[in-house]
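A single protein chain has been omitted from the complex, and every remaining protein chain is retained in its original position.
Chain naming follows the written order as A, B and C, and within any one chain the residues start at number 1.
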Amino acid sequence: MKRKIPVLITFVVGSVLILSVFFPPIETWGEDFSIFFDIIAVFAFFLGGGNLLRIHTKKAIKRQKDWGFSIVTVLGFIIMLIAGLFKVWNDGGIAGDVAAPGSLFQMMYNWIFTPLGATMYALLAFFVASASYRAFRAKNVGATILLVASFIILLGRTPLGTYVTGWIPKSLSIFNIPDLAIWIMTAPNLAGQRAIMIGIALGVVSMSLRLILGVERTYLGVDNE
Amino acid sequence: MAVTKKISLLILAIVIVLFAVSWIAKTGTFEDTGMPLGLSVRDGFLVTFAAFLTLSIFSFLYKDNPYYKFAEHLFVGVSAAYWMCVGFWSTFVGNFIPKVSEGLSNFFEVPYKGFDVFYFIPLILGIMLLLRMSSKIGWISRWSLAFIVGTTAGLNLIRYMRSDFISQVSNTFVPLVVDWQGFGAFFSDLSLNASGQLIMTMSNWVIFIGVFCGIIYFFFSKEHSGFFGGASKVGIWVLMVTFGASFGYTVMGRVSLLVGRLTFLFHDWLGLIN
Amino acid sequence: MMHKLLIVMCLLFIAGAGYVSAEEIPDSLKPALPSDITIYPDSGGNVAVIYWFPSADDGAGKNIVTGYALYRSPSPKGSFEVIDTVPPGPNRYIDFLPIDTTVVDSGAPFSPAPVTEVTLADKDNDHGHAVIVKWKTSADDIAGSPSNRVLAYNVFRAESQSGPYLMRGQSASGDTQYDDVGSKEREARDYMPDYTDYYYIIRTKTIEYHPGHKDYFYIVRSITDNPDNYRETSPLQFDGTIYTDSQVYGPVQCFGQWFNSGLIPVLIFVICFTAITVFMIFRARRGAELFVRRLAGIEAVDEAIGRATEMGKPILYVLGLGTAAEIATIASFTILGRVAKKVAEYQTGLIVPCYDPIVMTVAQETVKASYMDAGRPDSYDENMVYFVTQSQFAYVAAVNGVMLRELPATNIYMGKFFAESLILAETGALAGSIQIAGTDEIAQIPFFVVACDYTLIGEELYAASAYLGREPVLLGSLKAQDYAKAAVMIIAIVGFITINLNWDWFVNLFRVAN
Partner (left out) sequence: MSNLGLIISLLIIGAGLLWLLIRSLQGKEVERRIIFLFIGLAVSVPLLFNITFSEKATPIVKALYDKIDNLPEGSNILLSFDYGPTMAPEVQPMSDVLIRHVLAKNHHLFLMGLWATGQSLGAEAVDRIIKGDFPEKIDGIDFVNIGYKAGNQGVLNVIVTDFRKLYATDVGGRDLDSLPIFNGIKSLKDMDLLISVGGGFPGVKEWVQFAGDPGNVPTGGGSAAVSAPLLYPYYPRQMLGLMGGIKGAAEYESEFKRHYERFKDMPEPGVKMMGPQTLAHLVIMAFIVIGNLSYFFGKKGKQS
């Protein structure tokens, strides 16, 4: 009972959505169900926020390692939540845009959220360098191909490629590094992408089918029935 | 132990002093632009604080440290609340309330769009999800999971079949020889544009064989040996070109991000460049 | 000590941030605007018809609209003069334009030829509520030529032959078709019921003016009892150029089709694939031996768990940034289930930080189930699976912290990953962990391939969940996938041949209509 009904729900919902694509009278159900999913996700925020608060307050109360930082998390969370839900300093009142200019919410977004996110993202510049140093080594055929392809593309993305191979006549321009880089991007790269894409499409279709047919159901967990 | 503690206190002192100096200096700069004192103090603080957070994250590259921990924990708290608020206002108040309750619509001052009984489905499923917190009837939350998974499976099956699978397969139907104009013309032009038939023809062959061998690599129910093994080896090489090329191509974007952050530090904060 | 100072700084920020200023009537208290405002000429251009649908606050909502004021000006930035105030309710106002009669009309006035051969038909393959209007362009429409004097066609529709006709939309000169798509919602403003007679007029608009005629701009204002409390539109253009109306065409009715025949190729593929899958699953159930090749990344998982046990360090399992509505995430749950079971058997630690609350829910369920399966329900700890935040980089910052502080022996990344893939994998490498990754996000596979020890590429991620289960039904569906791949290759070869022989019909089979 606890397990059969969910499997049945998945089957019915999945099949109906597949059929809805082919039948104009119900073709908008896909849209409606997408909106439903977003609404359910809002309820789930409570689960997430609750879990976050529970873990960090527990850490702070029990004075576990780094407990002080947990207080920072809790404070940041509560202040941002109040700023957003009550629209603190928002000129528009309750109907105003939650991120209206001048509101506390927008201020915290601009001066805490944004710089932190952008900086985390910017760390990637350092990591691509350390990863290429560590991993691009001609250890075997596959690794060498990986190395050469990326080296040509790197060259092609700089004016250096043009300086080194700019003398090549137009009729042989494929040996010109920037052109070669584009060719790699549009031919072999495309082939690889497409093979992966077709594979993924089949994988998704097959996995979806397994879910709808109820043969794959780890996501439901088990119970003691 | 005592020494490291002293050093970290010393560093903290330096950070606090620098922070204060920057706050005062930035307040001064903002005031010079004619901003009232109150606002200048506020913006001076905000810019300094953002710079402090930026540098705290960068300090992670050296090693884990309390400043990174502070930034990390603050980020987690603020961002979790950010998405909760956005979800609440845009989805819950924006899409849900106007379909179920006129009173609440008026309260939140959003236009009421007429009662729609179907919108009780997500409401019920959402509440079921919350019932997880009870250990007795927590199992009922699986119904909403089943609904979500069913929706996903149904939508994805058709979408991938239609857009990725059928389109990509039909894109592989490429002419074997492009625009044939005789051998002389064929071999004399090795350029990458509309006139270079050899390269275009070669591209088509590479794409066709590449996709073919790539798919063979993904065969699961056949041992990779003999012809199959050879083809799947070519397949993995094609994939390696793809990975190498994608990696090399991405470096540029990653460097741009760093440029953005350094511009913030050099321009917005320190005022070194314009 | 350090903690407290940092907290003080945090509070200082909040204190320093306050600043409030507001004196006007808040936007939220102002009345809503009327909607569907259309303005077009009539009576040979001597009058402007202004049509609107009442404001949401007219007789409903806040119910404060006491009427609408109309303003007119010859320029959008000029001074608008009030022309009239009308009571609430739906309205169609006719404004007599101040035509300058002193200008003498020299010569015969230009008048474009009307469109001809108008055909009206229900739109195919849809849910109804739409009519396709086609016409032969005006004889004066020389589209593409710089001397073309025809600007556009306006499509008007009415429910009775005598009107009133309301403007539905516009097509550019040279166009011969307008899809008049209405709403199927009964309460929607442009609800277009099926099985109702519709009549159409197509107006040919030019770029020229009769002498004395010109464009005007209108502002419509929702007014209330308080003269300071109103809301008005931005200036709306009235186009005063010369036009010619076609004769009335119709009636036509629209209706829905029950089946979208344009999608038949997709349907065929779905049916074939489902049939093969079901067939293979049945065969597998009856005990057919199915071979599945080795997946290095998955075999490495067991090894890595052993290693973690020896080292006495935990395993970090990252489900990625996908929601529970992502197939990759669902595949990852299966792998997590397997990992958790091994972990429970070996009594190793497991850390699962989650990005999405629903994913967290499912992951808790999965891990708990695995611990029960392994016969160790007592070792299950709710805190193994926890929520971090639903923000990409904050999540990464936190997971990075976990990697450097807990120093897990193995990091497993399975699911949807975006830009954070390399940040995670490089930090993991820095911490000296063995790393196993799998994602179907094509752009991120290269980073995992470069920085991790083992990577499941795309489809392998889905296959892994079937492979791990080792259940015949799952292996059966893998086999079906392989048959589909073989079919793809055959189709590709046939397509390759047919396109070189210029047989377009085969290629066209793969064109999916809408």
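Here is the rule we go by: a residue touches a chain if its C-beta (ideal position, glycine included) is under 8 Å from a C-beta of that chain, and two chains touch if they have at least 3 such contacts.
Owing to the predicted nature of the structure, the values given are computational and were not obtained by experimental measurement.
Residue-wise, the contact with the chain that is not shown comes from C:D179, picked out of C:D179, C:E208, C:E345 or C:E406. Here the missing chain is touched by one residue of C:S73, C:N91, C:S111 or C:Q170, and it is C:Q170. In the full complex, chain A touches the hidden chain at residues 28, 30-31, 34-35, 37-38, 97, 99, 106, 114, 117-118, 120-121, 125-126, 128-130, 132-134, 136-139, 147, 150-151, 154-155, 157-160, 182, 185-186, 189-190, 193-194, 197. By the touch criterion stated above, the residues of chain C touching the omitted chain are 27, 32-38, 53, 76, 168-172, 179, 181, 183, 188, 190, 220, 233-237, 393, 418-419, 430, 442-443, 514.
Looking at chain B, the residues touching the absent chain are 61-62, 86-87, 90-91, 94-95, 111, 159, 163-164, 167-168, 171, 193, 242, 245-246, 249-263, 266, 272-273.
The rule we apply is simple: only the chains that are shown with their structure count from here on.
Look at where the CA atoms of chain A average out and do the same for chain B: the two points lie 5 Å apart.
As a whole-number value, the distance joining the C-alpha centres of chain A and chain C reads 17 Å. Counting only residues that touch two or more partner chains, chain B has 46, 49, 57, 60, 69-72, 74-80, 82-83, 109, 129, 132, 142, 145, 148-149, 151-153, 156-158, 161, 165, 169, 172, 208, 211, 215, 218, 239, 242-244, 246-247, 250.
Each of residues 18, 21, 37, 40-41, 44-49, 52, 69, 72, 75-76, 79, 93-95, 107-108, 113, 116-117, 120-121, 123-124, 127-128, 132, 146, 193, 196-200, 202, 204-205, 207-209, 211, 219-221, 223 in chain A touches at least two other chains. Within the complex, the chain B residues that touch chain A are 46-47, 49-51, 53-54, 57-58, 60-61, 69-92, 95-96, 107-110, 118-119, 121-123, 125-127, 129-130, 132-133, 139, 142-158, 160-161, 164-165, 168-169, 171-172, 188-193, 196, 199, 202-203, 206-211, 213-215, 217-218, 235-252, 254-255, 257-258, 260-261, 264. Interface of chain B with chain C (complex): residues 8-9, 12, 16, 19, 38-39, 41-42, 45-46, 49, 57, 60, 63-64, 66, 68-72, 74-80, 82-83, 106, 109, 111-114, 129, 132, 141-142, 145, 148-149, 151-153, 156-158, 161-162, 165-167, 169-170, 172-177, 208, 211-212, 215-216, 218-224, 239, 242-244, 246-247, 250. If you check the complex, the residues on chain A that touch chain C are 18, 21-25, 27-28, 37, 40-41, 44-49, 51-52, 55, 67-69, 71-72, 75-76, 79, 89, 91-96, 102, 104, 107-108, 113, 116-117, 120-121, 123-124, 127-128, 130-132, 134-136, 146, 193, 196-200, 202-211, 213, 215-216, 218-224.
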